[in-house]
Every structure is written in structure tokens, then in C-alpha cells.
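Let me begin by handing over the structure; questions about it come next.
Shown here: the complex without one of its protein chains, the others still in place.
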Amino acid sequence: MTTTRQQLLAQVRQLSETLCAPLALEDYGLQAMADTSPAKWHLAHTTWFFETFILKRFDRNYRPWHPQFEVLFNSYYNGIGEQYPRAQRALLSRPAVSEVMNWRQAVTEAVLNLLDTPPAGIEALVDLGMHHEQQHQELFFTDLKYNFSHNPLYPAYANGPEVFAKAAAQPCSWQTHRGGEVEIGHRGAGFCFDNETPAHPALLQDFVLADSLVSNADYLEFIADGGYQRPELWLADGWATVMEQKWQTPLYWVQSEQQWFEFTLHGLQPLDPQRPVSHVSAYEADAYCRWAGARLPSEYEWEYAARQAPLTGQFLESGCYHPRSTASGELHGTLWQWTSSAYAPYPGYKTPKGAVGEYNGKFMVNQLVLRGGSCVSSANHIRSTYRNFFYPADRWQFTGIRMAKWP
Amino acid sequence: MTTTRQQLLAQVRQLSETLCAPLALEDYGLQAMADTSPAKWHLAHTTWFFETFILKRFDRNYRPWHPQFEVLFNSYYNGIGEQYPRAQRALLSRPAVSEVMNWRQAVTEAVLNLLDTPPAGIEALVDLGMHHEQQHQELFFTDLKYNFSHNPLYPAYANGPEVFAKAAAQPCSWQTHRGGEVEIGHRGAGFCFDNETPAHPALLQDFVLADSLVSNADYLEFIADGGYQRPELWLADGWATVMEQKWQTPLYWVQSEQQWFEFTLHGLQPLDPQRPVSHVSAYEADAYCRWAGARLPSEYEWEYAARQAPLTGQFLESGCYHPRSTASGELHGTLWQWTSSAYAPYPGYKTPKGAVGEYNGKFMVNQLVLRGGSCVSSANHIRSTYRNFFYPADRWQFTGIRMAKWP
Amino acid sequence: MTTTRQQLLAQVRQLSETLCAPLALEDYGLQAMADTSPAKWHLAHTTWFFETFILKRFDRNYRPWHPQFEVLFNSYYNGIGEQYPRAQRALLSRPAVSEVMNWRQAVTEAVLNLLDTPPAGIEALVDLGMHHEQQHQELFFTDLKYNFSHNPLYPAYANGPEVFAKAAAQPCSWQTHRGGEVEIGHRGAGFCFDNETPAHPALLQDFVLADSLVSNADYLEFIADGGYQRPELWLADGWATVMEQKWQTPLYWVQSEQQWFEFTLHGLQPLDPQRPVSHVSAYEADAYCRWAGARLPSEYEWEYAARQAPLTGQFLESGCYHPRSTASGELHGTLWQWTSSAYAPYPGYKTPKGAVGEYNGKFMVNQLVLRGGSCVSSANHIRSTYRNFFYPADRWQFTGIRMAKWP
Partner (left out) sequence: MTTTRQQLLAQVRQLSETLCAPLALEDYGLQAMADTSPAKWHLAHTTWFFETFILKRFDRNYRPWHPQFEVLFNSYYNGIGEQYPRAQRALLSRPAVSEVMNWRQAVTEAVLNLLDTPPAGIEALVDLGMHHEQQHQELFFTDLKYNFSHNPLYPAYANGPEVFAKAAAQPCSWQTHRGGEVEIGHRGAGFCFDNETPAHPALLQDFVLADSLVSNADYLEFIADGGYQRPELWLADGWATVMEQKWQTPLYWVQSEQQWFEFTLHGLQPLDPQRPVSHVSAYEADAYCRWAGARLPSEYEWEYAARQAPLTGQFLESGCYHPRSTASGELHGTLWQWTSSAYAPYPGYKTPKGAVGEYNGKFMVNQLVLRGGSCVSSANHIRSTYRNFFYPADRWQFTGIRMAKWP
């Protein structure tokens, strides 16, 4: 018995609210930087998405919940209209959380009703809305972690010492892949984002890929060897960032006397050397690889290898929101992996028409592709062809390092 | 029957909480700029003040509520220790409001208990703590107004169309004062801040003072006459600010098609021409005076005139948190009035010893003195000798303009 | 009779000085932004390069000219040591121009002497030094133009109304190229930079390339059609830059009443519609293409097409330092052409060892590749495989737009 679109939609909508349950009401408005939205804003924006792109178009009886919400909860769709300033989202103490929840329910019900007799063209937009909401569920975690991290009380989103059982040691070994002409991108049925298309041939040279992620223990060696003090290991823009931001460690590391701690969604925890290093920028990932005599994989190399790997790994459903060790050869889940590839359109890529076309295409400059998903991604949200993208200096995502080499 | 110190303390402490009652829980954390603290922070900091300066010193049995609150809620007392960054106070979603309220109660009770048999030296600090809390009650209003103003939904802190009954027209007339040697500053019994001392003689020349505040109608004429476009009317630093901040009106004015509105603690309201203009910087106040052929009074002139005026006016107790018209010759209340005087120590002023000495003295540079109190000051907090001080570009306080002239 | 390396070196070194001849002594120190170095600094830095990488290594008798010049004229070689702050180069009024010229002569002579009996390994470094100096000759022009442009007197570097004879109209036609596996990168004898290697196979799809550059007339249509006001035409980072920088035209356009002018190295000149549009960012180039229903070519597409084109075009030697029309199918010279390709290492690329390794490799992030050379490049400096690179927002280089399309 397959899950219907209506059931899936109800599940996805419900999950956003379930994830918020552990929060105090005071937590919903936190925003420590322009990039990290408040939890309430995520709840509202995902609702805005369905209201704007589906209800306003397909439901003649639907009346927008509030005339100003179109502006307040528009993220970046210029085709829809102006947007409340991104950096000021914490200032929206109103609407209250309760009103946003009421709005959510009304919108969910209205879309579910529409799906009883779905008008032509609605399914693709509902699917997009669900995957969009799953992206914001991941952002809920990454943003909350960043926002909480500024509080010296180190609030814990979730308890669970058991999830912090010491991870197993995991020796890194290398897997050699033969090059040649391969197909890249998404083809066939099943949802994908526009940026995964069109599928197209690409030429790969032989390459070698690590079958596990770089661990905290590995990264401690890099630090001990002066990694953050040696410009020759860094890209020029990376070194400038190290100097300017005074980076000395990954984002959430805290040194207390003689011990390292790491801020996690489970509170402040002793740094576990066996776990994969997380919350590193692409600059740090690149510098680490250079130090280790390796390099970052291209997104084509990664995808080619990932197609041969199982779609298993640590996802949101594990209930542990901090990376555990990966199994050997496990490419998906646990941590997003920086690639050396600039985020760019695939040959023949066409931006979809209308405001929905702003979803992906307009960001195709200055960012790098990440692959694999993370421990705060939903399992059914991730594919081998999935392309995530962030600026090389970004560290608040669940990012890690998988090394590659030439043979 | 006089009010005892214990009764007063209980009243002041209670008022802080009563003033917060209309807020939604989501509102307590708002902070739109570094200068405007969240409501919860005001509740906590005033409690910190009693815990730090009284309980830690006089109560051997008192155990600090939480070891990190000393840092989190220290405003600027370097003598106590380091401070959580001012601009990040909105990031402290924890402690929750409920915990702060519990802390408040415990501290209030502990201080009240101490006052049963007051140890030597405690009274002056309790009085300081109460006046300190009254200052933060006023800041609660000014900060909330500023923080709410960034929300396009324009939340109203208080209802009350009746308080917006059109104010009575109030023709400005002038009062001439004879100069000579006068006494300035506080002398005798009753509480005052250190910066009002020592009382000392000063020499005044004859001067003329307006017996009412500049009205919105007056200020609209200044605007219509190109006030914000004519550099010759402005101090150089003022003009630079006008250019940089693109000032065109006082802080909370909103132009909607052909009508002016003003954001108030009672929501967005049509601009009432008869009310005094409010939320202007000293630069605007100075430019307006220059345009009108007048000048700002010195703080000595103001104090000398105020000593002859009744201590009546619109204060917090009126329940109207927006300035009404003043009665002729009413110098206190309604709006703080910019003076031309730089905030500086009186001759012979000595900074008190210890961390409490940081209360006033260290701010005696770069700021201007304001006099009179406002509609969000407690009536029993204001004196003719009271010296308030802000930077000349500040506009989020309840500030207005009283003109002076040479005869 | 071939030119010897010594002759070439003498010519290149002489050219730097010849190019400076039209300057007033006051012009040598101009620096309008961190990216644009003073002319004197270019003269000194290219000398530093020979002193640092050749004389200090190969000439035991050579004594560095001044102990502090190693720091003052080091651009970005951390492997050599610290650097005088880039943004402050205009503050180095000393050493005087005359001393820099003396230093130049001493260094040139010392290197020429070494080449009488060249030690092993010196040739490659001398060649690198010459091509490095040619790059700075181009930067001399681009920087001077930018620095002069801030002076309302609009100084002209060179006269010559004849070079401004109205350019011929040039209709744009399109050339279709068949895809397939092609070789990219430099192979064989002759100088190239490390970033052009290794030569490697690549897979191209069929593509169409414009045989001329976008003209000012074309670009005026884009502007007239609201090009700078329509976010849907822009990459997100591009649009943010347009808003922030208030871009309305290419960099050097000046509107005077009803006529367009363009600041050039030949002074302020009426905008010639037939000339190619120049000094546009990659954001503008991309937006223009989107508006025109086209796209930017990849660097692979460009190189593949360029290999079939003659190595002719407008170069520095023309004496005209402003772009003229290109001949149909002329891909080299005139203006650098933005590609859609992020600047990244070719498969198998290895950074050379030592400080010289900082020349190219560490910049391989956040920048885009430009191809073709410009009217201020030396003709013998340019190759089809040559990869130039700048940030997408950069506009002070001689950059233009060549469009591509899918068939």
C-alpha cells in the first residue's frame, strides 16, 4: 500500500510542528545572523509557499489569511513582490506562534481539500512544496543550533546521552574509481529539483575517493600541525577569512582548560575524536585536504560513486542530531560533503517560468556544491543527484569532509 | 501616613511586572538595535542590580540565583566583571520569562527581609536601586516602541482612542528671566543622582524661554520650508547624519498617501498637529530652533526656570504613553527637552567609589543633557535638578523641543 | 633571426617604463581602491619579482637594493614573508620614482648579466618574470584608468582623436560548433602559466557562439528595456550588487544632459554605439545575455572555438587604449570576455613548489574565467589557452560580452 500524496503532505506538514515541540515559546523568534531564520519564520514561510503558489492559483474560494503576510514571509521571490528585510525577521514578534499555527492548519486543510480532485498542474507544485518544507525542516535545525550557540547557557534542543555513546573508530581507506564517460543528473520518474537536470554525459578521469569522512581526531592533527597558522595550506580567500574571523577551530568547538567540547543540539558535549568533523567551511575542508595530500572531489566524481552506494546513512529519523561515524562506503546522510565544484547550471538547464523559477537558478554563482544530505535531513528527501549549495565560508550547515585524490 | 521604604520598593518592583502584563510572550525578547534592550532583559537587569550591589554585600545567606546571570545581565559595570554583548541580548531566549519572574520575586523578598533590620549603608543603595528600576521602566517603554516600530503590523502596546482625543491648540508665548548668580544642582534631603551634585553657583545672563513645547504643526512648517534640505540650518555633524540616515521627519512619522501618521504605543495614529513634536534628535531640535530664530536653552537656564514651575505634567501614571499638550509654563513631564549643554561633571563632582561609581560619571563626554522627564517617566522619579543624557543623534527617547532666546 | 631571451627581457622591462612616460610625477602614486595599484608600485613590484625569485637565488654577488623593499613590494607571496597593506600603497611616496627607476635598471642589468651564462633553472623563471611584467603592464592601464576616473578633470593618458574615428557597424551573426570530445589546455613548447595545464580531454555539446562582441548600441537597448530595474534578469548576487552599488550603466559611462559619454584613457569621449560595450561585470554580462535569450559561453567552448580563430585582434601595440569594433570571428584581443566557468584547477593540476606556487593556484575559488586578452594586453602575451580570472562583480578590467546559445 503506497502512501498517497495527501498522506505525504499531511506527514510533512505535521513534522514541521512536531520538530518545534521541544522549544520554549521564547525560542521561536531567535535569529543570530541574517542567514539563520527564526523557527516561527520557517513555520510561516513554508505555509506562505503553499498559499502563494497553490492556493492563490488553484483555489478560487481561498482568501489569504492576512494581507501583509505575503510580504512578511516571502523569502526572496522578487516575482511575487517585495520582502520584509531578511536580517530583521527576529523583530516579528507578531503574528504570535499560535496565530502562525492556526494559519498553518488552515492552509494545510485547504491544500488537502484541493487534492481531493486535483486541478491540472497542482501535483508538481505540491511535491515542490513538500520538498521545500523538508529543506526548511533541515534549516530549522541548522539555524536553531547556530542561534542557541550564542547563549552561554548552551540550551539543549534534545536530551539523550545514549546518542552520544562513543563512536567506533573508523580507519580511512580509499576506493579507486575508473573514469570514462558517465551520466550525471536526474533522469526518469520521481521528484527532483530543476537544478539536477538535464541529465547529461560527462567525462571523468580515474579518481580515488575516501570511504569515510574526516574525523575529529584527524582534524585535531591538522590543528596541532599549525593548520590555522600556515597560509600555504589555504586558498587566498580562505586565508583572508581565517585572518578576519580569527578562525582557530570548526564552528562549534569550545576549549575549556585542557579539554575540547562541542556545542550540539544535545547541549555542550565533550568532543568525540571518532565522530566526523562537522561545521567546517569549504575553505577549511580544502585546507585540510591540501595538508593531507588530497583534494576535494568534484560533484561529478561524488555522484558517480554515490550511484553505486546504498541510500542509507544517518538521517533525521535517527533522533540523533549530531553526526555519528559513517559505515565504510556510506556516502549519503551524516554530513553534507563539500565538493570542489562551483554551483552552475548543467548544460541545457532552463530556469522554470514564473516566480517559482527563482527557486534555484538565480543562485548559480559564487557558491559550491555539497552532496549527500546530513543527520538533520529527512531520509526520503535525499538522492544521489541532489545538489545542495552554500558559500565557501559558510559553516553553520552540517558540513563535513570527504577526501579525493588522483590515482 | 508616609510610605515606608519597604512599601516603595515593593511598589516599584511590582510596577515593572505590571507594565509587562500586556505583552505577548514572544514580545519579551525583541531588540531592534544595540541601544534598545528586550523587556525581559530589563526585568532581569534591575534584579541583577539588587542582587549584585545589595544581596551579595549585605546578605550572607543569599546564594546567587544562577552563576552565569552575573555576566548575562550586567549592563556596563566593568568593576563587576565582563558583560554579555549588548547587541546580542535578543539571543538570550533562556532563561525563560517565567524563570526571570521567579528570580525577581526571590530577590525582592530577600531585600525586603533585609530591610526589616537594615544594615548600615543599605538604604542609599536600595534607593538607588529603586530609581535605577524606574529608569528602566521608562526604557521599557522607549525600547518597546522602537522594537515594535519595525513590525509592519504596528502592534499596539495599549489601546485607548480616548487618550487620542485631539489636543487643544496651544499658542507659544515667551517668558523672560532675569540673569544673575543662581544655584544649580541638588541640595538637601531627598534622593538625587550623583551627577546632580554638588550644588554650586552659576552666572546666568538674561534669557527668554518658551512656555510650551514645539508642536507637530510648528514642525510641519519647518519641513515644508525645506528644513531637511537646507544645510545652513544644521550643525555639521547633524547635517552629516541627515544625509547618511536620510532623515526627512521625526523618527516615527509615516506618510501614507496624503496623510501623516505617527507610530505610538497605542498603535499607528493620525498625526495630531496640536501635540508636541516628539522623537527628534538634538540635531533636529537645534536646526528647528535656528530656523525659528531661536536656540536651545542651556541646562542651567532650564533648571533655573523649572525651579519656579510646578512639578506637574503628564507622567506614566496618566495611562497615556504619547505626549499630550502641555499647560502653559509646565516644564516637567510630557517630553524630555534637549538642552545645549554637554553632559559634564559639576564643579567639584566626585565619582563614587566602587563599581556603583560607573553609574553616571563615565558617560560624561559626547552626550547632551535633557531635562524635564516625559509621559513615560514615573512622576515621583522626576526633579527639577534631574539630568538625563543622550547622544545628539538619538531619537528613540521621548524627546521634544523647548526653545530659548536672548532677550 | 629570432629574438633572444635577453633581448625580449630588455624589451619587456623597457616597455614598462615607456608606458609611464606620459604620466606626471604626481600621477605615479594614485590608488583609488585596494585593487588598483599605483603606477610606481607596478614598476617596483615587477622589479621585486626578479630580485626575489631570480637574483636572490642565482646571483651570489647581488645585494638587495633596500632591506625593506622585500616587504613593501611583495604583493601576496606569504611564502616570502609579510606584505605592506595592499590598500595603502598610495601612502608610499618614498621611495621616489627616480629611486625606483634606478632600482629597475640595476635589477634588469643584473638579470641580463646572469643570462650571459644562464644557471640551470633560470630560464623558466625569467620567462615567468617577463609574462608577469606583461600582466602588470595591462594592470598599469586598467588601474590608471580607474584612478584617473575619480578626478572630475578627467585626465587623458593619451591623445588621439583619430583613434576615435567612429567604428564600423557590425551585425552580430552566430556560428554553430559541433560538440564531442576535445582537448583543453596548453600542450607543447612555448610559455604558458601553470593554470593552463595539464591539457586534458573534455566533452562538449553542440553550441552556438556569437562572432562579435555586444555593442554599446545593443547594451543601450538593454538599459532602455529596464535592464537595471528587473531582478528577474539577474543572478541573486548580481541583483544585490546592483541595488547596493546603485549600478545603472557600465562603469565609465557618464550621462550629460541628453548625451552619453564614456571616460577613456584618451579622456572623456562621446559614447560610440558601434564599439563593443566594455567595463561590465560578469553579473551585467549574464543579465544582458539572459535578456537577449542567450548565455555566456563556458571557457571550454570559448577555447575550442578560439583554436580555430586567428590570433589577431586589437592589442596594446595599436596605440589605441579603447576597444574598437572586432572583425567577424575575431576572438582574441579588444576585450576580455566573461565566461560562465568558475576559475578552478584542471584535472590533475599541481601547484608548483615554493612561493612561486602562490602565483595562480591559491586564487581558484570565487572567481570566473575570462578569455581572449584586450586592447591593453601585449599581443605576444595572449594565447587561446590563456585563463584570466576576476570576481564576478569586478568592472575595472577591459571586459566585454560575447554571447553563446544552445543550438
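A, B and C are the chain letters, set down in written order, and residue numbers restart from 1 in every chain.
Here is the rule we use: a residue touches a chain if its C-beta (ideal position, glycine included) is under 8 Å from a C-beta of that chain, and two chains touch if they have at least 3 such contacts.
Note that the structure is a prediction, hence the values are computed from the model and not measured.
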Note to self: In the complete complex, the chain left out here touches which of the visible ones?
What the structure shows: B, C
Next item on the list: Decide which residue listed in B:S93, B:S212 or B:S340 touches the omitted chain of the complex.
Entry: B:S340
Note to self: Touching residues of subunit B against the unshown chain: what are they?
What the structure shows: 76, 78-79, 181, 200-203, 205, 231-232, 234-239, 282-283, 286, 340-342, 344-345, 347-348, 357-358, 362-366, 368, 392, 406
Notebook entry, point to check: Which residues does subunit C use to touch the chain missing from this display?
Noted result: 24-32, 40, 68, 71-72, 84, 88, 90-97, 147-148, 150-153, 155
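To be clear about the criterion, only the chains that are shown with their structure count from here on.
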Checklist line | From subunit C, the most remote chain by mean C-alpha position | finding: B
Margin query: Which chain is most central here if centres come from C-alpha coordinates alone?
Written below: A
Checklist line | Mean-CA-position distance for subunit C and subunit A (Å) | finding: 38
Note to self: Using Cα averages as centroids, what's the distance between subunit A and subunit B in whole Å?
What the structure shows: 46
Notebook entry, point to check: When you check subunit C against every other chain, which residues touch at least two of them?
Noted result: none
